[in-house]
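One protein chain omitted, others in place.
Let's look at chain A:
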Amino acid sequence: SVGAVGLYYINYIALVAEYPDLRQHNNCMASHLTPAIYAKLCDKSTPNGYTLDQAIQTGVDNPGHPFIKTVGMVAGDEETYEVFADLLDPIIRERHNGYDCRTMTHPTDLDSSKLHSGRFDERYVLSSRVRTGRSIRGLSLPPACTRAERREVERVTVDALAGLSGDLAGKYYSLTQMTDAEQQQLIDDHFLFDKPVSPLLTCAGMARDWPDARGIWHNNEKTFLVWINEEDHTRVISMEKGGNMKRVFDRFCRGLKEVERMIQEKGWEFMWNEKLGYILTCPSNLGTGLRAGVHVNLPRLSKDPRFSKILDNLRLQKRGTGGVDTAAVGSTFDISNLDRLGQSEVQLVQTVVDGVNYLIECEKKLEKGQDIKVPAPPKGN
């Protein structure tokens, strides 16, 4: 007879027949999905029926990204992070600087009054922006949601946004119903998001049924914007031209809290827990889901060989001004926080403020022919 160990071995071999070929791959999923973990998780599913193969499909189909090591998997619902913890915990640890969600807790702090020195020199900083995402608890996430769930996300969110007033009062533009004139205006404002073409998103199933239940809401002043049903249930963006990051962050926090209050009045809430903070589709956006950044002109500093090291030690990241999939053009960069999880919103925006101020000081020094210093890395790195 075969015995328990023998049965496990046979099962293991049969399951390994399904194990993806990750030999060409460079993403976090490929780094952590051993055959043993695959065998353990491959016949599990969340209560909604989301499976491991679905979660990792995007990472199997996309071996690597030229500018950034991608995560290589997504969550189909809130429970994904628990059911597939054997794979997600080490990915979260790698992606979020050693954060151990089994033992640590994530601080949430949306009190923008704590931010200091949040006004940049506008000879260098062209625009300031803070974004995050929020998921509606009880509804599946974009990789797995049905048309009905997606429409419900739209209904709940649009309903809540309709309750905003004062400088936050605004209007919703459904992708299926906007007029040509509205569409052109949204394009001119750089607000309109397109059907995803990035295979990172399409292979995860996020473009299904496009453009059903997708839309854009923005306030009349065009400084507070919400995307509905793109890569997350909602993406919330506060932005303006110039260097007043303090005002951008004030509005960000105020708007988020208002929207949360509105949905709570109707019996809904955001997906959040004290280990992982806000739950979003991509594990890279857990915690705060926050990317605070500026478009800043750094013609001399960007050519200095120490530029990358300075950014690293400031815990900042550079992107082209077209966003994550672009390279920089000229000397204007998108500079934002690297971290998302393990520090609060206030802490991360302060990091961006302090860091960008430091970069501007470096640029000014180089203008005067003075030398610059690489700042010390943060404690613990």
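A few comments on the model shown:
FYI, contacts are C-beta pairs under 8 Å (C-beta built on N, C-alpha and C of every residue); 3 or more make two chains touch, one makes a residue touch a chain; residues count from 1.
Simple rule for what comes next: contacts and distances are computed from a predicted model.
Chain not shown in the complex: UniProt lists it as "creatine kinase", one of "creatine kinase", "Importin subunit alpha", "Histidine-containing phosphotransfer protein" or "Integrator complex subunit 11".
Among the residues A:26, A:48, A:185 or A:202, only A:202 touches the chain that is left out of the figure.
In the complete complex, the hidden chain is touched by one of A:34, A:117, A:146 or A:183, namely A:146.
For chain A, the list of residues touching the undisplayed chain reads 17-21, 53, 57, 60-61, 146, 202-203, 207-210, 212.
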